[in-house]
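One chain of protein is taken out of this complex; the other chains stay put.
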Amino acid sequence: MRETEMTEGRLQAAERAHRIGGVILAVESVSLSFGGVKALSEVSFDVREHEVRAIIGPNGAGKSSMLNVINGVYHPQKGTIRLQGREFNDMDSHEAAKMGIARTFQNIALFKGMTVLDNVMTGRNLKMRASFLEQALWYGRARREELEHRRAVEEVIDFLEIQHIRKTPVARLPYGLQKRVELARALAAEPKLLLLDEPMAGMNLEEKQDMCRFILDVNDHYGTTIVLIEHDMGVVMDISDRVVVLDYGRKIGDGTPEEVRGNQAVIDAYLGVAR
Amino acid sequence: MNVSFFFEVLAGGLLAGVMYSLVALGFVLIYKASGVFNYAQGSLVFLAALCFVSMLEGGVNFWLAILITLAVMVVLGVVIERVVLRPLVNQPQITLFMATIGLSFVLEGISQIIWGSQPHGLELGIQDVPMEWLSEKTNINISQFDLFAALVAGVLVAALAVFFHKTRVGRALRAVADDHQAALSVGIPLQHIWTIVWAVAGFVALVAGLMWGARNGVQYALTFVALKALPVLILGGFESIPGAIVGGLIIGASEKMAEVYLGPAVGGGIESWFPYVLALAFLLVRPQGLFGEKIIDRV
Partner (left out) sequence: MLYREAGQFKSSYAEDQQIFPILQDRIGMIVLLAVAFIVVPTIGNQYWLSAILTPFLVVSLAAIGLNILTGYAGQLSLGTAAFMAVGAFMAYNAELRIPGMPILGSFIIGGLCAAAVGIVFGLPSLRIKGFYLAVATLACQFFVLWAINRVGWFSNHSSSGVITAQKVEILGYTFATPVSKYLLTLSIVTVMALLAKNLMRSETGRAFMAIRDMDVAASVIGIPMMKTKLLAFAISSFYCGVAGALYAFCYLGTVEPEAFTLDLSFRILFMIIVGGVGSIMGSFIGAAFITLLPIFLNLASDLIASALSIEIPHAIVSNVEAIVFGGLIILFLILEPHGLARLWQIAKEKLRLWPFPH
């Protein structure tokens, strides 16, 4: 990113710093293995409310696995995950969603047979109370809910500037827009904690700038705590408050972007020569 | 509980199972090589048997009739690959499965228009009578024909196993079954491979058609043997040749036993659904079958 934008980014970071609250997510000594392969070894870190936490590291370091553990898709063999003080190791992804965790995926997990609007509306499913009978009759509570949630979803759609494609089937959209729709779906759930798995993978510079802007806006506007996996170091340094560095399933660095950038172990494993 | 009767039922069931395996083998071949679950396999069996028997009745020599039918099956395989499979190359499995359902209707219609719809008898020279020396010695009746069918199946399986694991073509087939794109990228000619596979499957269908036709007559009901093969495949796994045999034995045996020992208690006729319910129960415990490969869902 260019110099002026980096300065602006840092100013915003300073402003955001005072908003950051207490610990919302605590990962304690988590170990995860698949068969003989150890994906994560005794990883511990925390995430504070309203902050943007990045997880970085070389490929195969266990970043996606870490996200999957937080999200309930994988269950760690050892260690604990604590969300807002509540322990949950054996919760599955469905329960994690109920607890206010939303996420996007590395390979886009949109529902290819539906339109953008429908996809984002599915993000509201946990908030819908009407039974299927009421929905069939399109009466009373079902009808009201449908309109209410449509309104909420349209706000998210406006926010992420995808109004013009709301009725397009997602399969027809270019990759960058699909990623944005996936973000919209995650946001529609009004999550406490948002997990983003390489949200900028495969994007060109412009798309990355847009996505950065959106992520920061989400953090500013909604106050959502964000944990993201990212490879672009410029992005990471710019938008994150704190960074965790993983390598071969172990944590080798934890701190502010500047601290991590100067950490020798991190430089050796991942960053290369310090700039 | 009469022990020799039990053995008779068991043996009869096992051998009936071998007959199912013959049909299941055709499914496995095609699934192994192209990932397509070919619902039309039963129709292929029917078509092969009908073609062969009509030529026999027309006075054609036995072995010549076999050769001609084989040629017909090969040509059919080529046509099916070109017209049905190639246009659907990247579609999900379900789509291909439904296409083969459509294909089965087409094949049955064509067979009956060309060769008519009356039942035909088929004589292979081996009678469906108990083996005398066995019945005399042990009071167990096992049909000569069933044993012959088991022998044929055994030879066929051995030949196929050798083909798949020892020949170059067999290796190419296994590569294609694993990953079409990867196979293409190392230069394996996909179209030729699929043609070979469908031809071999056609041959297997012919053998199955001969066996089943000799036992039950060549008639429309023959198409339903395919439906019997499905539980066999579930038990044995869709990609496994030994699985087709083992699955067939299990299904055949349990079906006969259930019919004889459980049937009278519930009014009989349970062989129409028992194999399916058994397969279903098995699926719940082990979705990939005895020999199949585990299915992993990655997000």
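Chains: A and B, in written order; residue numbering restarts at 1 for each.
Going forward, contacts are C-beta pairs under 8 Å (C-beta built on N, C-alpha and C of every residue); 3 or more make two chains touch, one makes a residue touch a chain.
From a predicted model like this one, the values you see are computed outputs, not experimental measurements.
Considering the full assembly, A:F105 is the residue among A:F105, A:F214 or A:Y270 that touches the omitted chain. Looking at A:A26, A:M114, A:A201 or A:I267, the residue that reaches the missing chain in the full complex is A:M114.
Only one of B:S21, B:S54 or B:S104 touches the chain withheld from this view, namely B:S104.
Mapped onto chain A, the interface with the missing chain covers residues 71, 73, 92-94, 96-98, 102-103, 105, 109-114, 118, 121-126, 128, 130, 132, 135-138, 142, 145-147, 150-151, 154, 185-186, 189. The omitted chain makes contact with chain B at the following residues, 37, 83-84, 87-88, 91, 93-95, 97-99, 101-110, 112-113, 117, 227, 230-231, 234, 266-270, 272-273, 276-277, 279-280, 283-284, 287, 297, 299.
By definition in this document, only the chains that are shown with their structure count from here on.
Rounded to a whole number, the gap between the C-alpha centres of chain A and chain B is 50 angstrom.
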